[in-house]
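Let's turn to chain A:
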Amino acid sequence: MRYSYFPGCSMESTAKSYRLATEYVMGRIGVELVEIEDWNCCGATSAHTLSAAMGLALPARPLAMAELREPGLDIVTGCASCYARLRLSMHKARSDKAAKYLIENVIAMPYEAKREVYSFLDVLSGEEAAAAIKAKVTRRLTGLKAACYYGCLNVRPAEVTGAPDRENPMAMDRIVGLTGAEAVDWAFKTECCGAAHQNDAASVSRPLVWRILKNAQANGAEAVVTACPMCSLNLEMRQGGYRKHTGLPSMPVFSVLELLAVAMGASARQIALEAHHVPAAKALAAALRRSGGGVAI
Partner candidate 1 sequence: MSDRQEKMRQSAEKLLRDGEVGYVIGWGATRFCDRTTPVFIDSPEGAASLVWNEHAVNSLAKYLLDDKYPDKKIGLFARGCESRAVNRMIKDNQVKRESLYLIGVPCDGKSSDRCRLCRERNPLVYDVLLWEPEANAAPADRFERVRGVEAMSPDERYRYWGGVYDRCIRCYACRNACPVCSCRECYVDMGRTGFQGKQHSRSDNQIFGVTRAFHVGDRCIECGECERACPMGLPIMGQTQKMLKEINELSGEYECGLDADSDSFLGRFDLDDKDEFM
Partner candidate 2 sequence: MSNANEKLDALLAKAGVRQYDCYQCGKCTGGCPMAQAMDLKPRGVMRCAQIGSLERILKSNTIWLCTGCQVCVERCPHDVDIPSLMEEARYAASDMGYERRDSKILNEVFVANLKMFGRNHEMLLAGLYNMIAVKPLQDMSSVPHMLTNGLVGVKPHETKNSESIKRMIERAENLSKIRL
Partner candidate 3 sequence: MSLTEGFEPKIIAFCCNWCTYTGADLAGLNRMKYPENVHVARVPCSGRVNPQFILRAFQKGCDGVMVCGCHPGDCHYSTGNYFTRRRFMLMKRMLEYNGIDPGRFHARWISGSEAAKFRDTVAEVSERLRKLGPNTKYREALREGADAGKGGAGI
């Protein structure tokens, strides 16, 4: 399995443990990620707010580069926001001739949108990958109750993502299940966490984070698992207010890749678990102990 890889800006900075876990897991299960040469930011929320052309062109450039260099490879990204922007450009280039024309003019290169854009969840859900994961999991995170948080942009809008279930997706729950952890049934899997406005409208965006964490805890979760560095950062970094506001304890937030890495034997140091804002290693260690492995993390 080989993919052209679009890391996204967060992977280079705040999502340190996510990045290390990605490298670890993909290496173990034999997924080769070919980083797109000279990739640029997808524009996130700001670019399309300023200009439609910019919003479409920024993600299209790395996609076009990928198709040029590695025409046989589909593209994968680990960030929900990047995923949504990349897929939108792909979708528009395929379905709207005027948009394709505009994109190609701005990026000054052809973009045929022949290859698919996938998320890590898509890649890890494939039969082949799932089998590889099963084969590589050496220790189990028994009893770790995790709330899988997909975020809005991994699933919506349906015509861009093609996600079959936008209210209660199960792909990540199944992957988490492979580690021996228990994915809890909860109701805020695809509610917006307000990441887009945590800078420019902080006071009204914070409660979005709190509501998600609260529902996760109300349904018995002791950790939140994400498939996006932006979601992770937002849910984690803004827990100070949560404790103050709700009186509830804070909650570790992992990426699904970190859970996989630990289950495959990665040590805390290997994937920089100490980099989490909310202490993370303890919950994992407890789960490993429960499984009888007793292996230090």
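Criterion applied: all candidates are chains of the complex that A comes from, given by their letters.
Everything that follows uses one rule, which is that a contact is a pair of C-beta atoms (placed from the backbone, for glycine too) under 8 Å apart; a residue touches a chain by one contact, two chains touch by 3 or more; residues count from 1.
Remember, predicted model here, so these are calculated numbers, not experimental data.
K.L.:
Which single candidate from 1, 2 or 3 touches chain A in this complex?
P.N.:
None of the others touch chain A; the one that does is 2.
K.L.:
In the complex formed with candidate 2, which residues of chain A make contact?
P.N.:
9-10, 12-14, 16, 38-41, 43-54, 56-58, 61, 92, 96, 98-99, 102, 105-108, 152-153, 156-158, 166, 190-192, 194-202, 204-205, 207-208, 237, 240, 272, 274-275, 277
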